[in-house]
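So, chain A:
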Amino acid sequence: MTRLSHFLGLAALAAVTSAQAAELPAEIKQAGTLKLTVNSTYAPMEYRDPATNELVGLDVDLANELAKRLGGLKIVWSETPFAELIPSLQTKRADFIISGISDRASRRETADFVDYLATGPQFFVMADNAAKDATDLCGKKVGTTRSTSFPVEIEKWSKQNCEAAGKPAIQYVPGENSIDVRNQLKQGRIDAAVQGSETLPYAQSQEPGKYRIVGEAFAKGYQGIMFRKDDVALREVVTEKLAAMISDGAYKAVLDKWGLGANAVEKPMLNAAPQ
Partner candidate 1 sequence: MRPAPALAEGFPDLSGMRIAREPHWFRWISAALIVVVLAAIVRAFANGQIEWSYVSRFLTVKVILEGIVNTMVMAVLAMMLGIVLGIVVAIMRLSPNPVLKTVAAGYTWLFRGTPLILQLLLWFNLALVFPTIGIPGLWSARAVDVMTPFLAALLGLGINQGAYTSEVMRAGMLSVDIGQYEAAQAIGMGRLRALRRIVLPQAMRVVIPPLGNEFIGMVKATSLASVIQYPELLHNAENIYYANSRVIELLIVAGLWYLLVVSILTPLQMLLERRFARGTLRLAR
Partner candidate 2 sequence: MTKPLVAIRSVSKSFGEFQALKAVSLDVWPGEVMCLIGASGSGKTTLLRCINQLAMIDSGGIWLDGELLGVREQGGKLHRLSEREIGRQRLKTGMVFQRFNLFPHKTALENITEGPTQVQGRKLDEVRSEALELLRRVGLAAKADSYPAQLSGGQQQRVAIARALAMKPMLMLFDEPTSALDPELVGEVLAVMKELAKSGMTMMVVTHELGFAREVADRVVYMDQGAIVEQGRASDVLGTPREERTKAFLSAVI
């Protein structure tokens, strides 16, 4: 072998090994803090406890555990409306986003997702509503938070399952946030609502017996931790720590605490959502 190929070979080896031992970016290590921003109106993922006004949730617990394993980093939390999450990441107001945000192809233009929770939009109605199957909702008024990806999902589902079967399309009614949507459901302005399947067990525990889930979560997908496309090092080190949390059971413990054990994933995936 020539000297050059020796050199290339060693360089390649060095690159591979350094990639395997992922390192925290220098600025974060130096600062000792992690800047995270959440849309805190999304129980049980992230919300303010009404009794103590403390920021709590599944994402908060996962983030705290990750921060510990990343070398005892302190998290500096901030809050923002859902539509501002992506801009917050782009402007570096946040180091990464773990805020109940779905991994979607349309969002992968500017970000990469480390998928950590199975999810999917789900229909639900008031307990006394007659609807039994999801197709009973064809032609009815269905509401969801307008700043999410759910309006598009509802339209797609309606085309495939209502209009294709000769039934009238679902009428989409916008809402400002998940609380507003549930209010409209209670008042009868909408016949059914759509929320991420991860939020429904909590809503039901808060108001037992009021709501009833209809059908399965349609359009299965994942919630992902969002990273800037060029932030490969940070993404890889977080993925590593998350994988460790899954294998030693810390991940499952957090999910069970919030009643979402059924939404667990086997391992963290990169940009794995089908949409």
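FYI, contacts are C-beta pairs under 8 Å (C-beta built on N, C-alpha and C of every residue); 3 or more make two chains touch, one makes a residue touch a chain; residues count from 1.
Selection rule, in plain terms: all candidates are chains of the complex that A comes from, given by their letters.
The structure presented is a predicted model; accordingly, all values stated were derived computationally and were not measured.
Contact annotation for this complex: of the listed candidates 1 or 2, chain A touches only 1. Contacts from chain A toward candidate 1 in the complex involve residues 83-84, 86-87, 107, 110, 146-148, 152, 173-176, 183-184, 186-189.
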